[in-house]
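For this view, one protein chain was removed and the others were kept in their places.
Up next is chain A:
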Amino acid sequence: MKSWSLIFMGTPEFAVPILKALIAGPDEVVAVVCQPDRPRGRGRKPSPPPVKIVAQEAGITVYQPEKIRDPAFISQLKAVSPEAIVVAAYGKILPPEILKLPPRGCINVHASLLPKFRGAAPINWAIISGEEKTGVTIMQMDEGMDTGPIILAREIPIEPEETAGSLAKRLSDLGAELILEAIEGLKEGRLHPRPQPKTGVSYAPPLKKEDGLADFSRPAEELDRLIRGFDPWPTVYTFLQGRRLKLFRPRVIEAPSQAPPGTIVAVSEEGITIATGRGLLLIKEVQLEGRKRLPVAEFTRGYHLKPGMRLG
């Protein structure tokens, strides 16, 4: 079977396994496109996105246009004339000029079971909404936001203590497998894109930092999902004696509580137990502003937490 020349467009860690699979696969990745280097980490120094590092190690040309519609960049793409463009979490909507450029079109690896959770944050929203399963969809891109026809999809269960971080890892590995299958299927004419169902559509908009402020009057299970859906970014936080405290690794404890929401009702080796609007919430890991993320057992060695203290 003839091999395809591909351009890969993607930016963050999620895209890395997919790019690696394509490089190792039967087709040739002739160029990689990602977002420009941006300030990252504590030093706020401009640093390359994860995809760029992988591409450079493999000796592949990297484009980082500031503006995707830049005519110079588009003519470069035309010059490369790929068979198809594979897109995974690139971070920008593609204009029609690019969508129409390769003969096989643009193929997207999307981290949800479409048409559920279209948009920028499908992994987070799957957890926040309390889904039992999610998955990866390989889709032929069109002009909408994740509205194109589906080539292939596969589901996986969401585990009880799953975070957005751990789920992203599993989904990007699944995406890596699936993109190779999809391209092979398209080449052999076995797979045909079919339109997305008209029902069950929902959108997963980008998360906002301010949505991470914990509202302990909500039920414990809702807070549990929010904390896991916001981990590692943008994180759920509250305030402990006026200082910002980030919350990680929650578990719901089914027990009634009379204490006002936000009260620490128990402190143990395992974690702190907090009263909520309905039920109790155990938090196993915390991070105080300016400090490291720590298991509660270690945190309490330096910072004395007592039952009866109020958070928020």
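The criterion applied here is as follows: contacts are C-beta pairs under 8 Å (C-beta built on N, C-alpha and C of every residue); 3 or more make two chains touch, one makes a residue touch a chain; residues count from 1.
In this text, contacts and distances are computed from a predicted model.
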Of the options "ABC transporter substrate-binding protein", "Zn-dependent peptidase", "Citryl-CoA lyase" or "16S rRNA (cytosine(967)-C(5))-methyltransferase", which is the UniProt protein name for the chain that has been left out of view? "16S rRNA (cytosine(967)-C(5))-methyltransferase"
Residue touching the undisplayed chain, where the options are A:Glu143, A:Glu161 or A:Glu298: A:Glu143
Determine which one of A:Ala120, A:Ala153 or A:Met309 touches the chain that has been left out. A:Ala120
Determine which one of A:Ser3, A:Gln56, A:Ser75 or A:Ser202 touches the chain that has been left out. A:Ser202
Please give every residue of chain A in contact with the chain that is not shown. 92-93, 95, 115, 119-120, 143-145, 147, 198-199, 201-203, 205-206
